[in-house]
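Here the complex is missing one protein chain, while the rest keep their positions.
Chain IDs A, B and C follow the sequence of writing; residue 1 opens each chain.
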Amino acid sequence: MKIGYYPGCSLTGTAKEYDKSVRKTAEVLGIELIEIDDWNCCGATSAHITSHRLALSLSARNLLLASKQGLKEILAPCAACYSRLSLSAEELIKKPDAKKEIEELLGEEILEIPKIINLVQLYQRVGAEKMIEKKGTGNAKLKTACYYGCLLVRPSGLNSFDDSEEPQSMEKIVTICGAEPIDWNYKTECCGAAHSIARKDIVVDLSHKILTDAKTRKADIVITACPMCHTNLDMRQKDIKKKFDKHEKIPVLYLSEFVGLSMGLTKEELGIDLHFVPFESKTV
Amino acid sequence: MITEEIIRNTSQNPNICYQCGKCSAGCPIRNYMDDSPNKIIRYIQLGLYEKALNSDTIWLCAGCLTCSTRCPKEFDLAKFMDALREIALKEGIKVKEKNLLKFHKAFLNQIKKHGRAYELGLVREYKLATGDMMSDVDVAPAMFMKGKIGILPHNIKDRKGMKDIFEKTEVKIK
Amino acid sequence: MKVGVFICHCGENIGRTVDCPKVAEAAGKLPGVVHSVDYKYMCSDPGQNLIKQAIKEKELDAVVVGSCSPHMHEKTFRKAVEGAGINPFLCEIANIREHCSWVHENKDEGTDKSIDLIRYAVEKVKRNEPLTTIRVPITKRAMVIGGGISGIQASLDIANAGYEVVLVEKEPSIGGHMSQLSETFPTLDCSQCILTPRMVEVYQHPKIKLMSFSEVEKVEGFIGNFKVTVRKKARFVDDEKCTGCGDCIQNCPIKKKALSEFDENLTTRTAIYVPFPQAVPNIPVIDSEICTYFKNGKCSMCVKVCGRGAIDFEQKDKLIEEEVGAIIVATGFKLYSIEKKPEDSPIKGYGEYGYGKYKDVIDGLQFERIASASGPTEGEFLRPSDNTVPKKIVFIQCVGSRDEAKGFSYCSKICCMYTAKHAMLYKHKVHDGEAYVFYMDIRAGGKMYEEFVRRAIEEDDVKYIRGRVSKIYEENGKYMVKGEDTIAGVPVTIDADMVVLATAMIPQPESKKLAQTIGIPYDSYGFFNEVHPKLRPVESSTGGVFLAGACQSPRDIPESVSMASAAASKALVLFGSDFLEREPIVAKVNENICAGCFYCKKVCPYNAIEIKEIPSKNGKPVRVVAYVNEGLCQGCGTCNATCPSKSVELTGYTDAQIFAEISAI
Partner (left out) sequence: MQTEKKTVNQFEPKVIAFVCNWCTYTGADLAGTSRIKYQPNVKLIKLPCTGRIDPVFIIKAFEKGADGVLVSGCHPGDCHYNAGNYHARRRWIMFRKMLETMGIDSNRLHFSWVSASEGKKFTEVVNDLINKVRAAGPFKSYEKINKEYVIND
């Protein structure tokens, strides 16, 4: 199986390990990821909050490149990229006028707008059985808090792959990996992603609440599928500790790392050693 | 005038909002805002544009879509906030959350130059702009050591195309 | 055909701007007109006598009166000509007052136009056919569908007026939602106490035939003459033999396999059961899904203990036909269960409130059961999860109502009131308890309603917070209710012990199917539509079918009862005469040329067109043609305009008549 790949900026920098583990697990699952040639940043939050047309054009350029490469489906592991690209794709499909305008700007027609999927959808697609089949050592009985963050399952109309209030798709995947998902309250609460640098105080507060709920419900680990969430929840734990004395560390893993571990890949192969809060797996 | 522009840009009619407050109730950033998000819509309904555009709320909104997902009237408040920010920039309104805007500008400048985010450039530019030299001094070296921040930017090939896009679409801040 | 024309001056009303003698003179020259006069007041007795006399003396076949609008005096003149021996439908009115003298100032113009109008009428009347008023006999017996308070009220009203009623209820007992309620606003009287006597009265009434556990399967016929097929579902208990002693229920070993529908899933019930102790009829039903006998032929405990030998595992559904003249539909409502989204609906579900996930997040009817003296907690406020007294309750209004994203756009109308009632009942019993209500608006428009809500706020200290709740989640054994006080402009989070959701009132799930069976229109939600919301609020557009209660839209008890009485009185009006008289303006099919395409059937708003088989000559297979049921046809003429071969015509407005009018230009 071949599928287009849009790593996005984070996966080439702050979230290298995410990129590494996505590629590794895909390889084991027999999926060939074809990176979009010369892709550009989707503009993340900064573009759409200042200029709608800028945001739309940045995404559209990527969609154009992908369609020229003949890619019908694109994997965007970053939830923010996924959200931007799919919202833009939707707008281009629904508003022919906007599409025309953007095409004029880009100087080319987008012949076929590819479908954007996220990592959860990819793993769902490959199928549970296959995963178990490939499974090496499991993350047996690890109590896991699956964190979706805000953009993976919203808005509800667009990302119909899961319920936007009570999503369960990640839970299903980690269950197959042998872990025990917990029921908790903050799985779709926002961590403040975009404000990480300019309003660190907000991000620290929000991330603290999220991690505290996970801890109270006895989670051993938090799983996420978004590099921004990961940065806030992993790297910011130091700041959280500074502000909230009682905070206890909790490791935060990418979904791909977790799946990789249960396939028997090593921490190094998956880049887990790059995290700020170390993860000592009970079973690996 | 402004209402019309908003309606045009967002395909949304602010009059459908019946001020139930569900958006504000679920907003993760609510506690840091001067005005509740539903109040921003109310200002627009009443034609109090100044109040809406000058509020720090529109800048603090993190675009998390919680409000849009839960609104009983299917009002896409997140998108509405986008439109208000864009108008505020065009109108040259003084932004209360200066650092947030500076961050976004710095971020976009990297993309304009390189086509992709360039962390070191971003940090450098943001710090120069804000004068806030101390923030994140502790994590930056660690990031660097882990190889998460590169020294060199990731340049895309078609950098001219990128510049083009920005020139044609970027909102010029007054 | 000899036509007589009579021009009225209406005193000065017509005469001022129309030269009446001149019109009469001109009319006299029209082809077919043998007599033409003008007179000051045609509707007066001497005026009418003028017409009658002329008919006799000049042997007129048809009459045209040039006068006021037919809406004013058509009936008068038809009666007059009938008195003189002409068929009343051979009289036409030319409206030379409302449509001429009153609206045109120039006398010449008015006169000319009047002559034109007379000419049209003359041309039309020459093609009129004698018609006879349709008379349909009436079966003076009513069926009421649905045995909630609305159906009960309607049945009792009709039965007390001396007519027979068949009351069809799909559940094992009548009583509907009212039987589940604790106390009722705005007077706080006990629901069961006021309802039970009426249920018993229904049961004992000699004129009421109660068919519980039954459903309407088919409706044929028309106003005054319905034939209804009712499916009497198998109870597996012989209602003739059973005395309602309850021994079977006591001894049934299957106790926990089914949740009690009546207690809104808060308790369980046995396999053989009555929904609640005061059930009417007090005859149990066996739930064959969980009964051991139906599973493996074992048990039969109930058979052993029943002294009357009433248990009958072999019982089958029975189809029973009933002939009635009027039908009252009173099938009530359901509460929108926000737990899971209804399939085949665009509803998105309400995951953020945790209903179905958290045991102490309940809906209004569950709260009624908890508050009810005969409920699972005997009226003590205990929360379902651990049977402790909740010290802080949050009530949330408008859940699924006024919410087009996750529910319905309409307001459910009664939840503001029952929420105030709930908060009040709670505060009356749990004195140190706190009650919070999240609301958007308070809609309390009934008699003593606003006062009731104010009492909850002012005297019972119920805290009302204006704003919708965004999310409910559990933390440290509390339900955290996150809302916004939009008046103060501050966020509020309340750590509640229990949350009660005022969920929307929606139509019964099968309402659309029933509506199609009976032939009544319904709105996009599935509520039944009245003909006119203001002036004919309890009539459906199908003659003889009346509506009452919450099946039309969300309604409280006072409103349901008034409308039930109104519906009953409509049925009684019908029963007041032996025959139904109708203008004979109905469609007629020319079977010889009808091609059987049934375009007409598709467009008829009253389902008046049926398929008729006629044997064709020379033994070829039967032919199908359209057939108009005169009882149902209301004479709109849509079929006439639609029929490609002009095989169906509307009497009184045939193509020939209208073409004649047009040709008179």
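Criterion: a residue touches a chain if its C-beta (ideal position, glycine included) is under 8 Å from a C-beta of that chain, and two chains touch if they have at least 3 such contacts.
Here the structure is a predicted model, which is why all the values come from computation and not from measurement.
Colleague: Who does the absent chain touch among those shown?
Modeller: Across the whole assembly, the hidden chain touches C.
Colleague: Would you mind spotting which of C:6, C:120 or C:575 touches the chain that isn't drawn?
Modeller: With C:6, C:120 or C:575 as choices, the missing chain is touched by C:120.
Colleague: Which residue, C:35, C:78, C:97 or C:555, contacts the hidden chain when the whole complex is considered?
Modeller: C:97
Colleague: Pick out the residues on chain C that sit against the missing chain.
Modeller: Output for chain C: 69-71, 95, 97-100, 102-106, 109-110, 112-113, 116-117, 120, 521, 541, 585, 603, 605-606, 634-638, 640-642, 650, 653, 655-656, 658-659, 661-663, 665.
To be clear about the criterion, only the chains that are shown with their structure count from here on.
Colleague: Distance from the CA centroid of chain B to that of chain C, rounded to the nearest Å?
Modeller: 53
Colleague: Averaging only over C-alpha atoms, locate the centres of chain A and chain B and give their separation in whole Å.
Modeller: Centre separation, chain A to chain B: 21 Å.
Colleague: For chain C, what residues touch not just one other chain but two or more?
Modeller: Within chain C, residues 352 contact more than one other chain.
Colleague: Check each residue of chain A and list the ones that touch at least two other chains.
Modeller: Within chain A, the residues that touch at least two other chains are 156, 164-165.
Colleague: Under the definition above, what is the set of chain A residues touching chain C in their complex?
Modeller: 156, 163-166, 185, 213, 216
Colleague: Which residues of chain C touch chain A in their complex?
Modeller: Going through chain C, the ones touching chain A are 348-352, 357, 473-476, 480.
Colleague: Report the residues of chain A in contact with chain B in the complex, numbered from low to high.
Modeller: So the residues of chain A in touch with chain B come to 9-10, 12-16, 38-41, 43-54, 56-58, 61, 83, 105-106, 150-151, 154-156, 164-165, 188-190, 192-195, 197-200, 202, 206, 235, 238, 274, 276.
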